[in-house]
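Read the structure below first, then the notes.
The complex is shown incomplete by one protein chain, all other protein chains being positioned as in the whole.
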Amino acid sequence: MKKLINDPADVVSDALRGMAAAHPELRVDHENRVVFRGDAPVQGKVGLVSGGGSGHEPMHGGFVGPGMLDAACAGEVFTSPVPDQMVAATKGVDGGAGVLHIVKNYTGDVLNFEMAAEMVAAESGTEVVSVVTDDDVAVQDSLYTAGRRGVGVTVLLEKIVGAAAEQGRPLSGVADLARKVNAQGRSMGMALTSCTVPAAGRPTFDLSDDEMEIGVGIHGEPGRRRVPLAPAREIAEMLLEPVLGDLDFTGSDGALVFVNGLGGTPLLELYLLFADVTAVLEKAGVRIARSLVGSYMTSLDMAGCSVTLLKVDDDLVRLWDAPVRTPGLRWGT
Amino acid sequence: MKKLINDPADVVSDALRGMAAAHPELRVDHENRVVFRGDAPVQGKVGLVSGGGSGHEPMHGGFVGPGMLDAACAGEVFTSPVPDQMVAATKGVDGGAGVLHIVKNYTGDVLNFEMAAEMVAAESGTEVVSVVTDDDVAVQDSLYTAGRRGVGVTVLLEKIVGAAAEQGRPLSGVADLARKVNAQGRSMGMALTSCTVPAAGRPTFDLSDDEMEIGVGIHGEPGRRRVPLAPAREIAEMLLEPVLGDLDFTGSDGALVFVNGLGGTPLLELYLLFADVTAVLEKAGVRIARSLVGSYMTSLDMAGCSVTLLKVDDDLVRLWDAPVRTPGLRWGT
Amino acid sequence: MADGVDVQALTAWVREFDRLVAEHEGELTGLDAAIGDADHGANMHRGLTAAVAALAGTPPADPAALLKQVGMTLISKVGGASGPLYGTLFLRMAGAVGTDEVDAATYARALRAGLDGVLARGKAEPGDKTMVDALGPACDALDQEMAAGGSLAEALRRAATAARQGRDATVPMLARKGRASYLGERSIGHQDPGATTTALLLDAAVTTLGGEG
Partner (left out) sequence: MADGVDVQALTAWVREFDRLVAEHEGELTGLDAAIGDADHGANMHRGLTAAVAALAGTPPADPAALLKQVGMTLISKVGGASGPLYGTLFLRMAGAVGTDEVDAATYARALRAGLDGVLARGKAEPGDKTMVDALGPACDALDQEMAAGGSLAEALRRAATAARQGRDATVPMLARKGRASYLGERSIGHQDPGATTTALLLDAAVTTLGGEG
């Protein structure tokens, strides 16, 4: 295992110290492993809390800041944070207008956020609403699975809903918006290599030099099928075909297209893949309203990518364009 | 070789198509492989041109935009662009106040920019000044080498000098500032793995699982020594020791500290290393005035990092903080 | 101590569970790598180490307090799916015992209460390829042996055997809950990590709660 780390057991706390040092505008609660906006709680604003296992940086800690999250809980690598962290985050961002929990649909995340919400409800008057993201079309949403995983849409949702909260929308409106964004987005990912979990010390799965894994998750979960390595333009088709098959993105408002790197894939390749993605979308009649290309939701050092499409209307585009000031996403005033 | 590419020969042009599609605010001259600010040439402003081999994204194309570069020439992977590209870039950004060429100190880059400047001088009245960056302390700057390589400082310089040009400083002032920034910065890099050049199809060098290469360049050039794999805190020391030994950074103004990922290293590890870097600097009495952590100057898919220190004064800090709007660096209004 | 277990015995149980999980951490993580995300061993190990440390630090006064403390510690330290599930198992057991020594029947009832808690939290059904497939058979075996008038020691041995069989039975199952369910057909042929841990939990009970039985 080749990584820039010290003791594998300390990876998360060591990295949080680095984050705190690099971003004085944030406040890091090292004991609870929560990254807060420096000015949290913001009075009168709905507080947005997310979190999940570590190893997906910049998600979620890198999305804390004005126009996006108020707090993010960092779990162990690929392990949902625990309820205590979520409770601390929720209390710390409660500005009187309620708190939204943004939860990716994984059993661990859902159960821990659920317990946290129960604990907050038992202890305080803070109103908490949870929204679960589940946009990964690699997984069938059926009785026979834990449901689709929450992947790329989570990043877009945190940005869009963050803008809405910043504008002062009430909790119910913010939650409805979050559900709408989740409903309108779909993603699909692939891996060229496995990631290596520090504590495990070796790759989670083995892929030979001429194979790739299609429909992989962001925790090194193997995908649904293993196929021969293919050129980028075929990969673009393989990823988009199930996405376009699951939801109609051809509306005149167009789509926000997000090509995401999984941590070990350089930007050069992501731009290259994005070029092929635009070609597939043009043929499919999907208009690209906005785009995002980069490594925003990673899976440690995994080489590979995911593609997310989100149907957008004027409101969503305006919220997407609204200012955001976080380590990971930053634009506008 | 596992990459998101089509034909290895088309990597650069394919990726530029993706860049153009992702960033409508830029103008990409695909024939000359030059990325321009959408509004270039900006009348009355010194034009800033940089460029180099591809495979270092977001550098340089991702640093084109208000507050940073006016144009960037993209060479083949790890191969300096050719003079024709630089001439086209220079003409395209000439707003009447002259053009600065920012050249990293590699034989190929220097020779090609030199020829380009000769061609511009022969053809037109555009005033061109070249500044060469050479901040890599892994290389001895002596009669026995091609001189120190231009690495991390180049990114910082493009930002700082870009801000000065945006403020309307004249060519001579901008060039002096560029020389000053270069003189005040030092860098050192290391690799956990080699990169793989698409056209070569296999790793440039082999490193066994328990080794790392110290003093590596950003083109897969092997470093000066190969040592056993070490924890991040020792790596931080190994990289900083020669940097601190070469220049005194303990001045009261402090340093801009830049921890850079080489393409295959995830942000989690960069933050972790940054925490260890801050510890070493504290012990050495270096004040951290500003910091930048992320993958800004990459070496294809190489796992590893570099650390750059830049002595800053109030003027440099102000220019660093000034607004910038490029795909790779973006802040302020 | 006849056929009941006291705080010391329960403490020994948790310690032994911790020891077994530590011993099998690599195996548990390896099983999770095949159909999950390669952290189950580390997760359980982290939580149990913390639980054992907490028991040493503030030794609880009675069985209910002990089981509650273990459950809370697991919830606070494990994370992932197994934190809430194993945490709930111990919390529910705490609710089913009192402050007195726990006799065989009470222990059986408590373990079933734990199972019910896991089912309520995780919504898995038998056959979904989860820890439930080891815990369910263990509860059934305990109950049967109790009904037949067996000793706690004998009942625990039967329960541990049932848990191991349940664990083995997860191999051919198609996962329908948890991360392994994403794999669909590809989950078949792999042993469930959570069920493997449950078998260790019962193994630990045999050694520590069986008394002289």
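Read from first to last, the chains carry the letters A, B and C; within each, the first residue is number 1.
Assume a contact is a pair of C-beta atoms (placed from the backbone, for glycine too) under 8 Å apart; a residue touches a chain by one contact, two chains touch by 3 or more.
All values reported here derive from a predicted model rather than from experimental measurement.
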Taking the whole complex into account, name the chains on display that the unshown chain touches. B
Option touching the unshown chain, where B:V197, B:M212 or B:A303 are the choices: B:V197
Which one, B:N6, B:S50 or B:S80, makes contact with the chain that was left out? B:S80
Among B:G18, B:G162 or B:G217, which residue is in touch with the absent chain? B:G217
Could you list which residues of subunit B touch the chain missing from the display? 53, 75-84, 106-108, 111-112, 114-115, 138-140, 143-146, 149, 197, 199-200, 204-205, 217, 219-222, 224
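The rule is short, and it goes like this: only the chains that are shown with their structure count from here on.
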State, to the nearest whole Å, the distance from the C-alpha centre of subunit B to the C-alpha centre of subunit C. 55
From the C-alpha centre of subunit A to that of subunit B, how far is it in Å? 29
Geometric centre distance via CA averages, subunit C-subunit A, whole Å: 32
